[in-house]
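Right, chain A next:
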Amino acid sequence: MTWEQLIFGVVFVVALGSSMAMLFMRNAVHVALYLVAAQMALALAFLLQGAFFIAAVQIIVYAGAIMVLFLFVIMLLGVDKQEALIEPLPAQRPLAIGLGVLLAAEIIYVAGKGLELVTGAGANSAALNEINQNPGNVKALARLLFSSYLLPFEATSILLVVAIVGVMVLARRMSASDLVRASKNDETLEAA
Partner candidate 1 sequence: MNSVGPGYYLLLSALMFTVGVIGALVRRNAIVIFMFIELMLNAVNLAFVTFARMHGEVVGQVIVFFVLVVAAAEVVVGLAIILVIFRQRASANVDDVNLLKW
Partner candidate 2 sequence: MSDLPMLDIAIFIPLAGALLLALWVPKDKPDIARWAALAITVATFAVSLFVLFDFDAAAPGFQLGSEASWIPQWSIGYVTGIDGISLWMVMLTTFLMPLGVLASWSITARVKPYFVFLLILETGMLGVFCALDLFLFYLFWEVTLIPMYFLIGIWGYGRRVYASMKFFLFTLVGSLLMLVAILFLYFAATGNPTFDYRELLGTPLTLGTQRLLFLGFFASFAVKVPLFPLHTWLPDAHTEAPTAGSVMLAAVMLKMGVYGLIRFAIPLFPDAARELTPMVVALAIIGIVYGAAVAMMQKDLKRLIAYSSVAHLGFVVLGVFVGTSAGMSGGVLQMVNHGLSTGALFMLVGALYERRHTREIADFGGLARSVPVMAGIFLFVALSSIGLPGLNGFVGEFLILLGTFTAFSWWVIPAAFGIVLAAIYLLWAYQRVFQGPVTNEENSSIVDLRWRELGMLAPVLALIVVIGMYPKPFLDRIGPAADRVVIQLKEGSVLPASGVAEGVGP
């Protein structure tokens, strides 16, 4: 049993385990932490598959920035919120789980079939390693990004701008008139 298999075993257990754990954590903070764990594990999986740069980004951007943002918000909304375990919607849980399992089964089945069709015994990671040796993972990525994938790359910038503008709009402090009208909402909520 090679190192890779060993590491993959760990990755598999941690990733899946922690994501399962997310299901059962009643406190949002714990959920977030387990998500971080899962993402760490994924980063490891990326490494194993020769996606060095992405692995780094995964840890820095995702587990770092994004999750921190999550935690901020959670804190803002109050850490001590415990989510009740009772499910108000009838049959939501069983159906969700049932359908989910079915979904997984289908994906795995077809993906499994598709796999040997795509590449016989599996990956020709040789080619990938080739690229990773020369010009090297980052370089290769960069070249693609700035040649073929230039447009998407630029598009992302627009995407981010839109997001920023959106947040500006949403997070704007309400104007006086807004507050007046918003106060009326409370009765509505009482009623509801």
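How were these picked? Simply put, all candidates are chains of the complex that A comes from, given by their letters.
Keep in mind that, in the parts below, a residue touches a chain if its C-beta (ideal position, glycine included) is under 8 Å from a C-beta of that chain, and two chains touch if they have at least 3 such contacts; residues count from 1.
Quantities reported herein were computed from a predicted structural model and do not represent experimental measurements.
Picking from 1 or 2, the partner of chain A by touch in this complex is candidate 1. Listed in rising order, the residues of chain A touching candidate 1 in the complex are 2-5, 8, 11-12, 15-16, 19-20, 22-23, 28, 31-32, 35, 38-39, 42, 45-46, 48-51, 53-54, 57-58, 61-62, 65-66, 69-70, 73-74, 76-77, 81, 83-84, 87-89, 92-93, 96-97, 99-101, 103-104, 107-108, 111-112, 115, 118-119, 121-128, 130-131, 137, 140-141, 144-145, 149, 152-153, 156, 159-160, 162-164, 166-167, 170-171, 182, 185, 188-189, 192.
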